[in-house]
Every structure is written in structure tokens, then in C-alpha cells.
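A short worksheet on the structure shown next.
The complex appears here without one of its protein chains, the remainder shown in place.
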Amino acid sequence: MARPANSPSRDPLQPQRLSNGGLVDRSRTIEFTFDGRTYKGHPGDTVASALLANGIVLAGRSFKYHRPRGIISAGSEEPNALLELRTGARREPNTKATVAELFDGLEATSQNRWPSLDFDVMSVNSLLSPIFVAGFYYKTFMWPAKFWEKLYEPAIRRAAGLGRAADVADPDLYEKVTAHTDVLVIGGGPAGLMAALAAARSGKRVVIVDEQAALGGRAIDDAATIDGRPARDWVRAAEEELAARPDVTILRRTAVFGTYDGGTYAAIERVADHLPQPKDHHPRQRLWRIVAKRAVLASGATERPIVFGDNDRPGVMLAGAVRSYINRYGVVPGDNVVVFTNNDYGATTVTDLIRSGANVVALVDSRPKPSETVSRIASATGIKLLNGAVVTRAFGKKRVSGVTVRTQTGAEVKLLCDLVAVSGGWNPNIQLTTHLGGKPAWNDRLQCFLPGALPPSMSLGGSVAGDFSLHKALSGGAAAGASAVALEGAKPITIVVPQAADESDAITPLWRVEDHAGKAFVDFQNDVSDKDIELAEREGFRAVEHLKRYTTLGMATDQGRTANVNALAIMAEITSRTIPQTGITIARPPYVPVALGALAGHHRGKSFKPTRLPPSYKWAKEQGGVCVETGLWLRPSYFPRKGEKDWLDTAKREVNTVRSAVGICDVSTLGKVDVQGTDAGIFLDRIYMNNLKSLPIGKARYGGMLREDGVLFDDGTIARFGDHHYFITTTTANAVRALQHMEYCSQWLWPELDVQIISATEQWAQYAVAGPKSRELLQKIVDPAFDISDAGFPYLQVGEITVCGGIKARLFRLSFSGERAYEIGVPARYGDALMRKLWEAGREFGACAYGTEALGVMRIEKGHISGPELNGNTTPHDVGLGGMVSKTKDFIGRVLGARPGMLDPNRPSLVGFRPVDRSARLRSGAHFIAQGVEATAENDDGYMTSVAYSPSNGHWIGLGFLKHGPSRIGEIVRAYDPVRGGDTLVEVVKPVFVDQEGVRVRG
Amino acid sequence: MRIACPYCGERSLDEYLYSGDATVRRPDFASPTAQADFVKYVYERKNSPGQHRELWYHAAGCHAWLVVTRDVSTHIITAVEPAKDVALGTASSMKDTA
Amino acid sequence: MADSTLQPTSAFSHLEPTSLPGIAIEPRENFTMASFAAGKGRLEALAAAIREAYGVELPRRPQRVVGNGIVFVWLGPDQWLAIAERTNNRDLEVELKQRVAGLASVVDQSDGRVIVRVSGPLAREVLAKGVPIDLHADTFGVNAVAITHASHIGVIMWQVDAAPTFELAMFRSYADSFAHWLLEAVASTVPAAA
Partner (left out) sequence: MASEHYSIFSVLREALRGHKGWQPQWRDAAPQKDYDVVIVGGGGHGLATAFYLAKVYGIKRIAVVEKGWIGGGNVGRNTTIVRSNYLLPGNIPFYEMSLKMWEQLEQELNYNAMVSQRGVLNLYHSDAQRDAFARRGNSMRLHGVDAELLDQQAVRKMVPFLNYENGRFPIHGGLLQRRGGTVRHDAVAWGYARAADQLGVDIIQNCEVRGFRIEDDKVVGVETTRGFIGAKKVGLAVAGSSSRVAAMAGLRLPIESHVLQAFVTEAIKPFIDCVVTFGAGHFYISQSDKGGLVFGGDLDGYNSYAQRGNLPVVEDVCEGGMALMPRIGRVRLLRHWGGIMDMSMDGSPIIDRTPVPGLYLNAGWCYGGFKATPASGLCFAHLLASDTTHKTAAAYRLDRFATGHAIDEKGMGPQPNLH
């Protein structure tokens, strides 16, 4: 269709670009590609406005029927124009063209079509649409059963999804920031700006956010007048005032997407999405956690379409979006326009269109009588006004070419056009008021849902509160801002509300056009039509939440922002209920979809969790030590030497060295807790199952902690340094939980006790020095004043000493390996140096460093329990420590540990195992089955917890829990390991494989 | 959710650990009904909607155990007291009712 | 310990004192530190002993006080961390044990934690990328203390001066992870090169 004769001359390269108006920078032209073709636009454009400037409306294909779809909106509510942006690692699916800002070189590709947007083979789905109605798949694809996974589902999955995720890791950075403020203003339209001004002028801290690149909201979209000057000037002045205040933060391109408890709001800032690439070291997006004492929600409203036949034809657009394109972007999206409205605000679109030189074919107003506003517009512009008329159907395929209008008399007329501007009224953006469970409240006069009960400390300003006119938005915003700071104790200030029009918000509801032909879409992206709603109703899915789930209405990337209210209104109509009776579906965060990368921030790759490095880490790496993750720690697991073929080879050598000479191992990761106070002894007695009262000063003892349910929780040593001074160790894995548990006991269970609990885990670098030569080695380190002879420093002795010429140290004669052994602790800053010293000193004894592998082997050889045995389900009796359990005192776990199930003799208990064929390998996780019976669950007698190749025995050994274990010593059972194809005969033995008499520890 | 630690001030949820009902107290191990008492104490919970007195641990902060009064249907917190004071009966809110 | 054959090593493998426009960072390790917790019913006596010995009042809220050559940092209810430069073999554990004997439990922490100093006009902006608390001057002023976390790493932090200068103390084993985060936060805050 021809451009109207009176239209001003335009740039031939951007045929729909107006010669002036809007916030775009016409002084610069930038290029972008869409489906491989190059187009031009200007900075300040979105991809959508640039496409429209180039005369392109067809932007994508719908999800199910692959119908051609155009740009409908100018904001984050867009259901249709979803593009893949960028390529390669930065490929970004489902990006709304109406939100994405244009940059030079931007590459955009349409989605969900093959081979091309213009010709999409899958559009045959459209022909099958009589079958593909809501919920059809629940009724089909069941026969034959096997075919679902082999045939039907793969086919469905091939059709699933829109864009494609990148194939490789996202190369961009993301970061998170926490901000605290007195007042958070959400939305930078007229209401939000007034609220921010009012709050800021009182001196309070203010954060104002808007999801768009520019502030101003609809005042910019509508090219409104404020205080007699163009709104954009007023907005600029307001921005400048705010920016000049040190306690005001303005965040553009930032959408608040969630309201959380305690005044916490989450927002996403698109820091660099408008750039080809983020600047070096700078993030692509930033997640804001905003903690606000008060929040003013000034999020405006979103326009909704009217449901009529083939209302999804490209070129059918929201009226407010048409105005945005004209006024914000300087683009007129069509030349011959039909405006279809049921409200006065929508009718105003005519004025903008005429001003931009478009030909308004007709104003179709469903209301029987022209309102005052409509009459005024009609007489001012002289356009054709059709009152009491409705558009029943759009025609055209890839672009609308006209509409059928049913006039007040019922006559059908065809009007030719290339753009239909539709307004069905406005839905306040209330989502952030419902995230904490607030229920929206229907307003009959405005025909929309307004916020109901608000989250604590939130208030409203502007059209989100139903104050639809610019005048009301400004004054409502000002009032909200002022009252927010007043509640925070600021002195009341008077703020002059600028002059602006109090436009009419008159509306007469029209949700869908009756007796329309063609398909009438309610949810564009998910292809839900009014017929699907009828079907859902017919099948009993009347509750709105059922309707949503059955038809998938409102579940697409736009979350039904243009669809939900229309849908439930149609449901209300069919079921003869009111809209409030019908209800609305619950909105959930995020308000706009948020990149997962941004929610992760810094915490990905190696930075997913912090890494803890033990004191000898650097030295260990120099020695070629292989480190493994142990919780957050990186611990050396073995120190391979040339010629050793694998970890096992190395571990054997390390064990042999310890057992024959001496080895050194970093055990600093063990939890260390200092316990002092006059009641320290009583306290420890209550948290350990065994008796500690008798522990003499200068001695250490092994102890076990239970949970209150009687299960073994942790074990370690308790050393006594003074009358009221103990020093305990916990396992590495439980260090944090054990401390927490002790604090629970001291603060909550027994606060009357005088006990102080202080963690000292990181203060001490602690090394096990183990083996027959350990004392000789230490002798070279320990200052001569200290007697560490077997007589002077026997097994289980502890002492405060000095080493290497006066460095304070602690020496513990403890052994996990079963050898004569010590643990020596020095302040952690000397940890590296001490390790080097021990290493040097050990050379003459043939010392080795050993890691967690050898440590594990030796403790298994000695039958000491560790993580695999402390699996949260075992009792002291299960692990053979029943004898340690005190019968005389109260302690955590005593009472429930005595329940029948906990003492049941049938519980598997700890024994040792060795393979009958000594060359066989054992694996932990294998289950025990008696010989001669079937390997079934009934015959499952227990499981292997820990295994090791024992160099001392020359074969594999294991520990495990076996039913009636101790009475089955000597029996041969199967260690059955089907997941690794293992089935090994093992002999049940005592769980000690080295030095059964325990003489070596004493030297 | 934000909890106002009486010592540290208001902090976000991620600094705290929740640890259950604060209205149950550890029974006497020597009582003849000890086992039944402990079963109740360890396992049985009122768990009703509305106000809940519960234990939290300021794990990433001062390590204080706290008794928090919170509406579990709205997550609105009305009181936070040191567990130590509650246990000793010296918490300010308890003095009021004592 | 001049005559000792052991030399201390830094916990940081790649954090050097750095000064950029708007921000400076510096690892600090050469301290003697001890934590002490009041014995039951000894709080006032302890406070008096500290007053006597050092002429300062132990803070009862998250604050620190600066005495003559010593700083006391609130560490939780009835607990403090004493910090002093590590000169002349000064050992605060030993020193405090003498001065508050019977009143408090003293534990050496000189090596348990390392400190990073962050200062300059961009310090708040950088720290807000990891620290969740409000660092605004009106809320967290000079000598304020907070125990919190930074990028999943537990920290005790305080403000030294109005530059502003902050110090963050973390367990020694986290030093490198913390530095890694901090450098990333700094790089994303200072204006990009191009």
C-alpha cells in the first residue's frame, strides 16, 4: 500500500524513520544484520525499532503453529519478537527485540523456523492446528507404550524450545552487588521520578531503577508535556537533580525482578548488552541485591490487546507501542493505520500517528458513543471514526494488509491498512506486589487488577496504583516518595507537583470480539487461542491455574503479560462468573527473565567455592604432590616419585617408609577447638560419650561425639593443657559442624556453664611425624630443653614446647598410623618453613612426605574409623566402640542411643576383611553375601566401607559392617560388587591388620 | 529474609542457619520416662502455621545462637533474642512476662 | 624470634600491595593477635583489667577501640580480638594471659587470620561486590566492626579511617581465594582501559 501523499520525505535506507523526534542519535548510523542481511539504525534504537525503521515487522514464528509473527510491543512484555542475538559463545537465545539495544555490528537471527523466516516448513503445524489443541498430547501417543520414548517424544522434543543455547562456556563476566538504601524507587517514569525527587530532597538515600535505557517512562513514549515543556526536558532536569545528589543512585537498564522477604529486592542490570562486548574485566550484567527500608513501586502499566480473528498478523501492534516507536525512537511502524480501542488513552494514538505523517484509516472504537476525548480527537484530526465498531479479523499473511470491521449496525466493512494499533486497556505492573503472596484486587472502573495487600514497607505511585493520568502519576509519585521518607524519619518537605494533563482513563471493557473468524490468539507466544480456553472450560479446567497449566497460557517468556487478564476475562465470560470470582494466576519472580550467569556471578569454574590451602601446600606442589579436593581444602594425596607407575605404587612406598623409617604428613585441616573455663571439663564430659573427667593434664585421649539420636557424629582427640584448658580436634569434614554443635550446647543447652569455645583450626600448622624414626627426626627440631624421650614423652603425652630456636609449638604423641608418631603444631606462618625443615632433617632417616592416600591405608591397617564409617547411621557399638560409652553420666546421645533399634544385635558391625585369593583387589561399596546363598536383598549382610592395599600385609584389606560381624571371624563371605563387576571371596578378620598388640605406638 | 542479630545488626538469611523448634527443651536423662521424653524432644514438632519460636545460628557472623520469633506463613519476624538469655530466663521479652 | 631458623611465609601467593586510581590494596600479616572471651560473670572485671592495662574501654558492640599500640576488635558477645604490630617479639597471647588471668580465656590467633587492607574512594564500591553489609559512612563509620562474609569467605572487617580504609581479616587458608575475588572486583570497578 502506498505511503500517504502528505508524508514527509524519509531516509530511503530506513523508510519508516521519521526525520525528527525520539531519543535516537541520528548523527550516527550503525549497521546490524538480521537473518544475514544488513540494515541500518541509530544509537538509541532497540533492535525492534531499527527493524521497524527498515520496514520489517515479521520477526519470528510462533511456538506451536509456526505462524508468522511481528513485533507487538515496545517493551519487556513482548511475546513475539524473540531473536537469537550474537553468535558463538555469546549466542543468546530468546532475546526480546524490543528490549535489546542496537549496537554497531549486532547480529540477530530469527528463531523457530526452517529453512527461513519467510518460508518455514514447520508452518504445516498450522494446518494440523485442529489436532494440536490444548492438552491434545495427554490424550494421545499412548499406544503402543514403547513408542512414546522411541518415537513420539523425540519428535516433540525436536519441535521444543525456541532459540539455542551456546555450545560452549559463556565467556563473559557477571558480578553481584549489594546495595542498601532508605528508599528504592522502582520505575523511572513520571511517578518514579517524582517519588525519587521527593525522597532525595529530604536527604535520604535513594536508589531509582528503570529497566529501560532512558528514564521517563510513558511520558517519553507519549511525548507528553510537563510544566509546559516537552516531558523529555523535564525528565532531563529531574535526572540531573538526582544525579547531583551524593546519596542517590540511578540505575538504568536495570529491572527489579523480585521482591523477597525483609525488604530485599533483586534487580538485573544490563551493563554491557548494548555494547558489542563488555569492556575488559567488566561484567556483562550485574545482579543487584537491594536492601531497602522502603520501596516505592512506580512500575507503570502494560497495555493489553483485544482478542479478534487473526489478531497475530504481523503489523497488529499495541497502540501504546506504536506511540513509543514514534515518540521514543522516531519510527512510524506503518503508513496506513487502523486504530482499534475500547478506551480513551488508546484513541490518543491517532494524534501521534497524524503528527508523524501516517494515514489513519479509521479509529475503530468499540464503545457505542464517542467519549469527549474521542470526539475532540476526531474533530481535530478529521479522521474516520467508527463508534460501536469492532475489528473482527485481520488479513494478510506475513504482514497485515487490512481488517474486517463490524460496524455498530452489524455491517462488515473491509479496511486496507498495514498497521493495526490496538488498545484493550492497561494492566498495572503489579507483579512485584504479589511475590510475597499479596493478592491483586479487581477495579471495576478501570477494568484492571490493582495491587491488593502490599509487601511490608512498599508503597505505590502512578499508574501501577491505578493513577493513570500523567497529572495523577506525578502527584501520586510525589506523595509516595514523601511518605516513604517520612516513615523513615525525615522531616516533611513540600514538593511542588508539576503541571500536566489529567487525561481521561475512561474504558468500557472489551476482551474479545464476538463471532470473529479465523484464529483469535490470547497468548501469542504459546499459541493459545480463545478456542483453547473454551476447550479447557469444557474439560473442567475452569480454575485459572488449571486453565494456565492445561493450555500453557501465560507460561512463555513473556509470562502472559499481555495475555493473562484477557484469558481470565474470557473464562469469566464463558462460565458466567465475574472476573474477581474467576481470579488471576499467581505471578512469580523474575519479573523479566534473568540470565543464569548473572545469578551465579563470580561463583563459577574454579571460583564456584573458595579453595582452602593447607600451610604446606606450596611445598607440596614443589614436591610434585598431587592434591585433591577434601571439602573446600586442597590436600596432598600422594607424592609420586620417578618410576612409580601410579598412585598405588606411590602410596605403597609412602606406607613402607612410615612403617620402616619415618614420614611427614600435613594434618592441619583437622578442626581444632580451644575449650577453656572452670566448667570446661564438665562440658566436654557432656558432649563426648566417653569419660574425660579422669584425663590428666598433659595427656590426650581419643573421644567420640554422638548426636542426640545416639548416632556417632564425630571423633577426635581431647588434650588437656591445664586445669581448665582443653584442646580438641575434630575430623576435617566436621570441623565447622562440630564447632557449631559445641556452641549450641554451651549457649542453648547449658548456658550456666563457664566455658569458652574458640576455634584455633587455622592458627596451627600441624604435621604428623610418624614412624620408628620419628623421635629421632623430631629431636633435631625440638629445642633441647624439652625431653621427648619415650620416658619423658610417652604415648598420649602432650606438651607446649619450642622448636627451631624458640618458636612456640605444641607436641602431641598421637598416632593414626599405629607407629610411634607425633603431631607437631607451630603457628601457621611457620608452617611452610617447618615442613621444609622437617624434610631436610628427615633426609638422613630416609623420610618421606605422605598424603591422604597413605594416611588412609595406615588407618585402615590399624582399623581406625574415619569418614566412610562415620556415615551418619552408625552407633558406637556398630564401630566397635561400645565399650567406650559411659554408663554413669549424662551426655548427648545417651538416652536415644539406648533405644532397642540402636542396640539391636542384628545391626551390622565393624570387622576386617582380606581376600581369600590374596592377589584380589577389594573395593569399598561392595556388599557382603554369605557363601552358598543367592545374592539378593534378603541375604545382604552388610557392606565394605574402606579398602586399601596393605603393603604391610602384601594384599588388599578392608573394613566393613557385617551382620554379627565379630562372631563371624574366620568365615568366608562374598564381597559382591555388581556395579563394578566384582565378586570376591573375602575372609572375615579382626579389624586390625598391623601390630595387633599395639606395641609400636609406644615405641 | 533478614534477621536482626541482637549483636551484629540486621543480616541476610545467608549468614544464618536454621535449627528448629526452640520451644522444646532437653529432658532429664535420669527420669524414668527419659526415653519417651527424649523421643518427643528430638522428633515431635508442633509445626503449626503462624508464630514460631525457633533457633537460628549466626554462622557467618558472631556465632551466637538466637531464638527468633517468626510467622512461618509470612516470614515476618517479631523478635530475636540471644538463645543464651532465653535459656537462662534473662531475655528481655521473657522478663516482661515473668 | 631473631635466632630461630624458621622464617614466616606469606599466606598470599599473588597479592602484592597495589595502588590504582581510586583504590589501594595491601596484604598485612605481621601482627600478633589473640582472642579472648570473658569467663562467666567476669565481664566487668575483665573490662576493668583491660582499662587498667591499656587505658581503653572494651567495646560491647561491633566496634574496635584503638589503644596505645594495641587495637581491640569486638568479636562476638563477650569476645574480642586484640591486635598489635609484631615487633620486639611481642606476643599478645602471653601478654594478655598475664593481664587478664582468671578473667578470660585467651587464645593465640596471630597466624589464624590474615588481613587485607582496602582503601580509597572506590573502596566501598569494590567491597559491595562481595560484602553484603551496608558500608555507607553513616552506618559503618570509622572503627565500626562487622563479622560477615565476602564472596563466600568469612571475614571480620573494620574501618580504619575515613579515606575510607577498611581492613578485612579472614582465615589464613582462604587468603588466595579472597585475593582472587578482590582483584576481580577491583578490575571491574576501576575504569576499563579502553
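Each chain carries a letter (A, B and C) given by its place in the written order, and its residues are counted from 1.
Keep in mind that, in the parts below, contacts are C-beta pairs under 8 Å (C-beta built on N, C-alpha and C of every residue); 3 or more make two chains touch, one makes a residue touch a chain.
Every value quoted in this text rests on a predicted model; they were computed, and no experiment measured them.
S.K.: Can you list the shown chains that the omitted chain is in contact with?
M.R.: Touched by the chain not displayed, across the whole complex: A, B.
S.K.: With respect to the chain omitted from the figure, which of A:L436, A:V522, A:L613 or A:A680 is a touching residue?
M.R.: Considering the complete complex, A:L436 is the one touching the chain left out.
S.K.: For the chain not shown, which residue from A:S49, A:Q559, A:T717 or A:T984 touches it across the whole complex?
M.R.: Of these options, the touching residue for the absent chain is A:Q559.
S.K.: Thinking of the whole complex, not just what is shown, which of A:V360, A:V711 or A:L811 touches the missing chain?
M.R.: Missing-chain contact among the listed residues: A:V711.
S.K.: Kindly state which of the options A:K414, A:K439, A:R918 or A:R980 is in contact with the chain not pictured.
M.R.: A:R980
S.K.: Go through subunit A and note every residue touching the omitted chain.
M.R.: Spelled out for subunit A, the touching residues are 63, 90-94, 130-131, 133, 136-143, 145, 148-149, 153, 156-158, 160-170, 172, 174, 176, 258, 260-261, 264, 266, 287, 289, 435-437, 531, 535, 538-543, 545-546, 549-550, 552, 556-557, 559, 588-590, 593-597, 599-601, 603-609, 611, 628-630, 707-711, 713, 867-868, 871-873, 896, 899-904, 923-927, 935-937, 940, 943-944, 976-980.
S.K.: If the hidden chain were put back, which residues of subunit B would touch it?
M.R.: Its contact residues with the unshown chain are 1, 12-14, 17-21, 35-36, 39-40, 42-49, 52, 54, 56, 70, 72-75.
Please note the rule applied: only the chains that are shown with their structure count from here on.
S.K.: How many angstrom lie between the CA centroids of subunit A and subunit B, rounded to a whole number?
M.R.: Their C-alpha centroids are separated by 29 Å.
S.K.: Take the average of all CA coordinates in subunit B, do the same for subunit C, and state the distance between these two points in whole angstrom.
M.R.: Averaging C-alpha atoms per chain gives centres 31 Å apart.
S.K.: Can you list every residue of subunit C that touches 2 or more other chains, as numbers and ranges?
M.R.: Touching at least two other chains: 132-133.
S.K.: Please list all residues of subunit B that touch 2 or more other chains.
M.R.: 12, 63-64, 82, 84
S.K.: Where on subunit B is subunit A touching in the complex?
M.R.: The contact residues of subunit B facing subunit A are 1-3, 10, 12-13, 17, 19, 26-27, 29-30, 34-35, 38-39, 42, 55, 57, 59, 63-65, 74-77, 82-84, 87-88.
S.K.: Would you tell me which residues of subunit A are touching subunit C in their complex?
M.R.: 173, 175-180, 205, 279-283, 289, 291, 602-603, 607, 609-615, 618, 633, 674, 676-679, 725, 753-756, 758-765, 803-808, 826-834, 837
S.K.: Can you check the complex and tell me which residues of subunit B touch subunit C?
M.R.: By the definition above, subunit B touches subunit C via 7-9, 11-12, 14-15, 60-64, 82, 84.
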